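Reading through the structure tokens given below for one structure.
A single protein chain has been omitted from the complex, and every remaining protein chain is retained in its original position.
Showing chain A:
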Amino acid sequence: MRIGSGAGFGADRLEPALRLIEQGRLDWIGFECLAERTLAQAQTARAADPTKGYNRYLEARLRACLPAMAKNGTRLITNMGAANPAAAARAAATLSGAGGPAIAYVEGDDVRHLIAADTRLADTGGTVADVGKPVISANAYLGIEQILPAIDSGAAIVITGRVADPSLFLAPLAHKFGWALDDWARLGGGTLVGHLLECAAQVTGGYFADPGYKDVPGVEDVGFPLAEVDADATAIITKLDSDGGLVDARTVKEQVLYEVHDPARYLTPDVTADFSGVALREDGRNRIGLSGASGKARPDTLKVTVAFDGGLIAEAGISYAGPGAADRGRLAADILRHRLRDIPELRIDMIGVAALHASAESVRRNAPSGSADVRVHVTARTEDRDIADRVLWEVEALYTCGPAGGGGVRGEVRRSFTTHDAYIPRDAISIRTEVIRP
């Protein structure tokens, strides 16, 4: 079976996906478009408009891909349903029109009704009540058990909300090869394939290039990966030869451990996957063979991402250039720390001097005394709109009340979220699969 990756995040490029559908002889293509951050944003969009809350590029992606999908018999699976799979499926049906392909969607990952004040949060050790902020959303990571009915329906397009990322790819594989839901070794192998595909270009040379150390040919047109998978869950990871990027042992190794904690216990709703024995084999140019992945019984509970109102984030900046830029930037930062001293959640970075790791001791020790130019970047979190506005006001006031030569003030106030993990029993969820036949 040949399965491709059409997206590694919500705003990923479209052309590499289209080239894979046109030239990759794919049975399936999976678009992984949902993260902790994008799901919370989608929930907010749905709350404001009940017809929204799905991926904003769904229509553009389908419009581009449907003709080649029909021509080549490629089926598409995606979590672009985000907070609203039903609305996403209706939008897809409207777009494809009468006589278009059947579209199945999966609902039931929304478990907001199961989250109470005393629900325990795994990552904090406390409860929902301890966070002290309103819960915006709670979504369980579904697995192949919940996705398979939609695939069994024969629909050409399968749309889900929150599912575990590898499950998007594992579900078509388990369907095709008839893997049992307790065939832990094969589910572990298929989960490795899904894990390698789920971030798209991250296994074909994206998130990888480091000139002189790890050069990537044609990175400006990096291709997305596809896997040739056998019934025993061994696979080859590859890409179109005509696309940019590369697949080699280094790119694949990096992705094997991406976002993995204990390699012997990678938890998904489907399996406790074991990547600790994974072996790679060069199988020609841009082809890496995978074997040795395994698995044990799946967890009894499902992970839930609980999103809380994170208050307002105010973010603003001002730039200084020329001799003494860093000193003037530091003076501006001191002024802001004094003027905004009543705001507890305030961070000031000096972009161009110590922008990302200023809290690290080694950076403080070696901080350069000078810089050609520097941007003073202020970020604050607050519940109070007036305080958020005051952050922007104080930065702008530096034009005339701050150090010499300050320019280029920009700022914005936006709503934010924080997320925490909870776990619920599997039998607490109820899943609904619908098929739309336009």
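Here, a residue touches a chain if its C-beta (ideal position, glycine included) is under 8 Å from a C-beta of that chain, and two chains touch if they have at least 3 such contacts; residues count from 1.
Note that in this section contacts and distances are computed from a predicted model.
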item	value
"Inner-membrane translocator", "AtuA-like ferredoxin-fold domain-containing protein", "Cytochrome d ubiquinol oxidase subunit I" or "Anti-sigma B factor RsbW" - which is the UniProt name of the missing chain	"AtuA-like ferredoxin-fold domain-containing protein"
Contact partner of the left-out chain, one of A:Gln23, A:Thr127 or A:Thr418	A:Thr418
Option from A:Asp118, A:Asp210, A:Asp386 or A:Asp427 whose C-beta touches the chain left out	A:Asp210
Listed residues A:Asp262, A:Asp334, A:Glu383 or A:Glu412, member touching the removed chain	A:Asp262
For chain A, residues in touch with the removed chain	35-37, 40, 123, 207-208, 210, 212-214, 250, 253-264, 275-280, 307, 310, 313, 345-347, 349, 351, 355-357, 359-364, 377, 379-381, 416-421
